[in-house]
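All protein chains but one are shown in place.
Take a look at chain A:
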C-alpha cells in the first residue's frame, strides 16, 4: 500500500475508562462508525497520524508518476500511449485529492512538499524500483495498483470524512489501472518468446517489492493497534498481504507466468497460499534511501519544484497585481 510504517506516537492503547470525557466521546463516535469532520475536535495524535498517513499516500501518488511516466514517450501503440497517459494523469489527480484532504488537518501543501524534499516524509518503497521494459508498465498496473486497491477499498469507510471521500473517488479509478496492467501482461504472455520473457522478467522483479508494499508484519505493533482503534486502518499488514497473494497467484497462473517464490504452495486447511517472506533487509534499505532509484526519484521531484519556482512566483505576482488593480478601480 502507499502508506507503510505510519507511526502514531502512542506508547500503548488506552481503554475508554482511561480517557478524559472529550476523548472518550470522540472514541465512542468512531466506535459507532461516525465520520469525523475537519472542524470537529480530535486528539492531537489522531490529527498527526492522519497527516503522516495521508501525506505519505499523496507523495506516493506523485512520485509514482515518474516510473510510469518514463514509458509514455515509448508506449508501443497510440492506444497504449493514451491509456498510460490517462492512468498517470489519474495518479496526479489522486495526489491532488489527498493533499487537499491533508490540508483540512491544518498543514499546507507546500509544507508537505518541504517534508518530502527534505526526506522527512516518506513515500511507498515500490516507486524506488526502475521500469526497465514495457512489461514493467503491465506489472505495475497489475501488481502495484492491485496491492494499492487492497487497502484503499476498506479506507473508503475510514473515520476521517475527507480521507474517506477522497478514497471513494480514487478507488473508482484504481480498478481501471489494475485492469489495464493485467491486459498489457496478458497480451505479452500470449505474444512472441521475447515478449513472454519480458513479462516473466517483470514479474520476477516486481513480485517481492509488491509484497513489501504492505509493510512488515504489524501484529505486535502498538501503532497499528492505535490506528485500527481510530479506524484509519482496518486490516493487519499480514492479512492484506495474504489476500493479495491469494488473489494474484491464480492470475499469474492464468497468464502462464511463474511466481518467483519456491515456498509458494496451496494450503487447503487455511484456504489460502503459504508463501515466502520478502527480503526485509532490502525493504529497510530502500526505506532508508538506498533503493535503486531513491536518489533519482527524489532529485526529480526537487528539480521540478526548484526549477518551477519562477513559474509559481510569476502566477502569484500576477494574482497580486490583478487584486491591486481591482482595489484601485474600486477606490
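Quick note on the criterion: contacts are C-beta pairs under 8 Å (C-beta built on N, C-alpha and C of every residue); 3 or more make two chains touch, one makes a residue touch a chain; residues count from 1.
The rule is simple: contacts and distances are computed from a predicted model.
J.: Not counting the visible chains, the remaining one has a UniProt entry; which protein name from "Putative ABC transport system permease protein", "Ring-1,2-phenylacetyl-CoA epoxidase subunit PaaC", "Pyruvate dehydrogenase E1 component beta subunit" or "Phosphate ABC transporter ATP-binding protein, PhoT family" does it give?
T.: According to UniProt, the chain not displayed is called "Ring-1,2-phenylacetyl-CoA epoxidase subunit PaaC".
J.: For the full complex, which residue in A:26, A:46 or A:134 touches the chain that was left out?
T.: Of these options, the touching residue for the absent chain is A:134.
J.: Among A:86, A:114, A:265 or A:288, which one touches the chain that has been omitted from the display?
T.: Of all options in A:86, A:114, A:265 or A:288, contact with the hidden chain holds for A:86.
J.: Footprint of the hidden chain on chain A, which residues?
T.: 62, 65-66, 69, 72-82, 85-86, 88-89, 92-93, 95-96, 99, 109, 134, 184, 187-188, 191-192, 194-195, 300, 303-305, 307-319, 321
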